[in-house]
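Dropping a structure here in structure tokens format, bear with me for questions.
A single protein chain has been omitted from the complex, and every remaining protein chain is retained in its original position.
Our next item is chain A:
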């Protein structure tokens, strides 16, 4: 299959043909897993925007929406390059799914817009947590943040390893040869 240089780069970036994608079934599961993760990230992005608006970050609260929007636009672009119109396929969504999507969209607009409007009209956010970084933050917050990041990374690696061992035990138990 002849691909453009942009698509070759996309494939290389994603590692779609890398051995870590497993066999065809494993690749299918992996891609569905990431699809679920993308949708979850979008909802978390909406939630983050609302929370940031609630605590008074104003228009900066829209940043999470742009951040989670980038993967969505990338997916639309990638699919189009492979001959699939994701936007047109949305017309085939079930009525219940369409209703849920519109309810979520309007709900977000109401909550986010409401929080921003409150801040603008009242002069203070819904929840004023009064973050004051200041000019002389010093080494303390930087050091604390660094230590926290390392601890978090180690904890994530340990949790992933434990999850992998559990999955391997479950897979071994499933063998009914």
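As a working rule, contacts are C-beta pairs under 8 Å (C-beta built on N, C-alpha and C of every residue); 3 or more make two chains touch, one makes a residue touch a chain; residues count from 1.
We take it that contacts and distances are computed from a predicted model.
Engineer: Choose one: "Transcriptional regulator", "Branched-chain amino acid ABC transporter permease", "Bacterial membrane flanked domain protein" or "succinate dehydrogenase". The correct choice is the protein name in UniProt for the chain not shown.
Structural biologist: Record says "Transcriptional regulator".
Engineer: Spell out the interface residues on chain A facing the chain that's missing from view.
Structural biologist: So the residues of chain A touching the unseen chain are 22-26, 28, 171, 174-177.
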